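Of the protein chains in this complex, one is absent; all others appear in place.
Naming follows writing order (A and B), and every chain is counted from residue 1.
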Amino acid sequence: MLSLLLLIPLLGAFLLLFWPGQPVPGRMRNVAIAVLVAQLLWSLRVMLAFDIHDGGMQLRESLQWVDSIGLDYRLGIDGLSLPLVLMNGALTLVSAVCTRDISQRPRIYFALLLLISGAVNGAFLAENLLLFFLFYELELIPLWLLISVWGGAERAYAATKFLIFTAVSGMLILGAFLGLALFTGSVDFSLTPIMSERLAMGSQLLLLGALLVGFGIKIPLVPFHTWLPDAHTQASTPVSVLLAGVLLKLGTYGLLRFCLGLFPEAWALVAPWLAIWAAVSVLYGSLAAIAQRDMKRMVAYSSVGHMGYILLAAAAATPVSLLGAVFQMVSHGLISALLFLLVGIVYRKTGTRDLEVLRGLLNPERGLPFTGALMILGVMASAGLPGMAGFISEFLVFRGSIAAYPVATLLCMVGSGLTAVYFLLLVNRAFFGRMAITPPSDPQRDARLDIELAPVASRETVPAMALALGVIAIGLVPLSLGRLSESSSTAMAQLPALVHVIAQASQGGLG
Amino acid sequence: MPIISANLTRSGGMPTAEELRDRLLAGQTLLADTPNHLMQVVDVLESYGEVLDAYSINLIYQAEKQFLNPLPVWKYFDGDLNPARLWRHLIHDRINFEYAEYCQKAMFWHGTGGLDTYLDSEAFLQNCAAIIQRKTRRDPLLALLHPLFPGFILELIRSAATTHALGQFWRVMSDLFLDLARAEKDGRVTSIAAVVDFIQAGLVAAAAKPIIYGVEVGGESFWVLPPEAALTFLVDVAVPYVEAVFLRGMPFLGTVSFNAQAQQISPDQATFAYGALYADPLPTMGSGIPPSLLMQDMYRHLPERLHRWYDSTTRGEGDVRVKICMSFQKSMFCVTNAAIAGTFPHPLDSSEPSEQKANQAYASAWAERLARSRTDCLDASDEAPGRTGA
Partner (left out) sequence: MSDALPLPIQLVWLIPIYGFSGMLLSMPWATGWIKRNGPRPAAYLNLLVTLLAVAHGSLIIREILSLGPQHLDIAWFRAADLDLRIGFDLSITNLAALELVTFMSLVGQFFALGYLDKEWSLARFYALVGFFEGAMAGVVLSSNLFMSYFLLEMLTLSTYLLVGFWYAQPLVVTAARDAFLTKRVGDVLLLMGLVALSAWAGSTEFTDLYTWAAAPEGGGSLGPLAGTLLGLGLIAGPMGKCAQFPMHLWLDEAMEGPNPASILRNSVVVTCGALVLLKLMPLLRLSPLAVTVLLVVGTISALGGALVAIAQVDLKRAFSYSTSSYLGLVFIAIALQQPFVALLLLFSHAMAKALLFMSVGSVIATTNCQDLTELGGLGSRMPATTSAYLMAAAGLTGVLPLGCFWCFGLMVETLGRLAPLFAAVVLLTNALTVLNLVRVYRQVFLDTSHPKTRRAPEVNWLMALPMVSLSVIVGLMPLIMMRLVPVPGIASFSPLTATLVLGSGAIGLGAGCLIRLDKFWSRSVLKPLRTVQDLLAYDFYTDRIYRATIVTFVASLASLTNAFDRVVVNGFVNRIGSASMASAESLKLGVSGQLQTYLLTVLLAIVLLFGSLSWLHG
């Protein structure tokens, strides 16, 4: 059942590559969309088969592969990966749908898109460390190509930076996995928590450190974030959607699954420092976002800030906070994808993303009023306004973490307040006031400027509208998502050793 | 194709006061004389004429039949209250008479010209006293309020008088604009200059038309604006209307702050520059922009030819009401042009130096005011290629 989630997109990619005749962009797009719809439908089918009361891995599939090196083909799904698989299906579809003006090499473009989606599904479903690593690497090259071939003017620099960073990330993760085998002396790459009986704490900390940095680059956490704003600004809109919505989640998923899941004891030891790291990341991302002039860079920095909440939640590792982490992954995926889509529309219509240049886009007849309305919704969701997905996620994270790390949690809440500052600046500058797309000069001239933007067709806003509805749906009926993930996040938080160690630690005054 | 934002913006020319004055004195039209301008102006005035017809009928109905009615719930029905009309009223499938009232308020509030002077005259107060005496006999509410608030009914009658006068003014203008459309179809009007001449002739013909207003209270007839007040169309109503609506206008809540501390609005109404010739068409249909109502009304009465042209430019139907507003501004410059041409103190071809001087002074005064208006709509830069299609 799960294998189909890999097969559909991978076969789709091959189908596109070997599609007979000259590649017509429109047809390639339609085929890709059809494949992605099938993938999404199958993800929903998996959700129906999923038992929400079982906290462990379900629907498992396994196949002996290269047994000599412990590389088994083992797939499984739980409440942590299911929402991410669903989101992957939805967001890849969205990014295929919003790919419109692609003129060069559509065949390869869509094949790469499908390849990424399949690889990401594989990474979320893998129950074997090496298998995870393979998929993790498999997704890299297509993404790098998407940035470096179909990107903006500075794409070479951004793509190289992305490549170096993620390659280092991959090396560290692989190193940690291999080190695990090396230290324990057995080639068991299953997802079994490593306890101090099996491995000394020093080695555990070393391996955990490598994984933390590896995934920290991918998430990204300060100070390993610097590839992200460049990659986003140079990537085209669909790629940004995919990058922010799905690929960053590989990092946070790895954090929960492998860092917390494999090394619960070592995790508990470093958790207080992680909480501080989270707070620094949140504040740093938010403050840097305030100073940005490029709308896309601003959204990218906000991602850095918002990913910090997940680290905080993982550090606290209570049932509520881990559920919050899942919520935050989903809501950040939806919201940042929504924001990138809308920024993409603005860019496509006006040719700029500069906040000093854009003004008054809410203008009802000549501006982009509907895009503006959705943008207000998106930034409010991102700022954690109730009724939308961001609020319940942040609330769960904060509520689950405050008892363990009050100071770090409070600082993260300040970061949440800062989100409102920069996004309000964005909306007020670009959408309020008299419409213009020039730097302010002589007021009399500005007031006489006539502006003729191409209209936004309703089909262009359909993907954004779908995401906005998703954001509101989760915000109003969080139980829908909560029921999927609750058992798993509770199970994860109750790794016995973890609970034990945390209890000891808090007695020791760490709380 | 990458989008360069500079290509998306366009600004028309800004002629200086001297250029404008010279054009007025030379008898040239302010608006560039192109076939497309002719089509825009004639057709937009045709739809304006249709709308003014409805406005005029309603204002006259309000002034005559809803006189001093404290709860004029049915004032927009022109006395024709039936279920079908009520339903159309409820779903707002109707002319926005609110805009007519808005213009009336602007005219009343700015209060310039002969009509306004008459509203403070002794004769007018005597007429009102008679009306009030008759009215309060039957109406206990007004009988109670009048002694407490002596200015109340008086002010309402003044307002009604302005309403009626504006209704009469628009009657003439509506007929004139519809005639213009017919003349253009017949081939009698083929250029912007001819449009200006046509309107000028219409205004001159109606100049001396008397403005009178009588009401019926309790079965008795009273004059509010009697014939002996000798109020006439051009000087007493048309000129104040141009002053109040074309030039001064009222600040829009959607673009100007009313905050007293910010001092964005001049304390002197005479220096106001918010009128139709000064307004920015771009925010049309936005919030706090009252002319949106008029644009909507004209949109619903758009002649086929103009509508097709709008559909083929920029966003087509998507920004049609902004385009109507732009055409409307052009046509209002033509009307102003005609009004100025018709009110020169001496003929333009006069060779008498003193007369020439007086004409020059008159043209300068106008040019000075118009130089700050939206003269960027006068040239034909909106016909540049690349504007069509989206």
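The rule is simple: a residue touches a chain if its C-beta (ideal position, glycine included) is under 8 Å from a C-beta of that chain, and two chains touch if they have at least 3 such contacts.
Values in this document were obtained by computation on a predicted structure and should not be read as measured data.
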| item | value |
| --- | --- |
| Absent-chain contact - pick from A:G209, A:G387 or A:P455 | A:G387 |
| Full-complex contact with the absent chain, from B:R158, B:R171 or B:R315 | B:R158 |
| Residue, one of A:I102, A:A420 or A:A454, that touches the chain absent here | A:A420 |
| Hidden partner interface residues of subunit A, rising order | 68-70, 137, 141, 144, 148-149, 156-157, 159-161, 163-164, 167, 171, 174, 178, 181-182, 185, 187, 222-223, 225-227, 284, 287-288, 290-292, 318-320, 323, 360, 362-364, 369-370, 373, 376, 380, 383, 385-387, 391-392, 395-396, 398-399, 402-403, 406, 409-410, 413-414, 416-418, 420-421, 424-425, 428, 431-435, 478-479, 482, 486, 490 |
| Residues of subunit B in contact with the chain not shown | 70-73, 90-94, 96, 98-99, 101-102, 108-109, 111, 116, 145, 148-152, 154-156, 158-159, 250-251, 253-262, 264-265, 267-269, 283, 285-290, 292-293, 296, 300 |
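Criterion: only the chains that are shown with their structure count from here on.
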| item | value |
| --- | --- |
| Gap in Å, rounded to a whole number, between the CA centres of subunit B and subunit A | 57 |
| Footprint of subunit A on subunit B - complex, ascending | 2-6, 8-12, 14, 255, 280, 282-286, 314-316, 318-322, 374, 376, 382, 387, 390 |
| Subunit A to subunit B touching residues, read off their complex | 348-352, 357, 362-366, 434-438, 445, 447-455 |
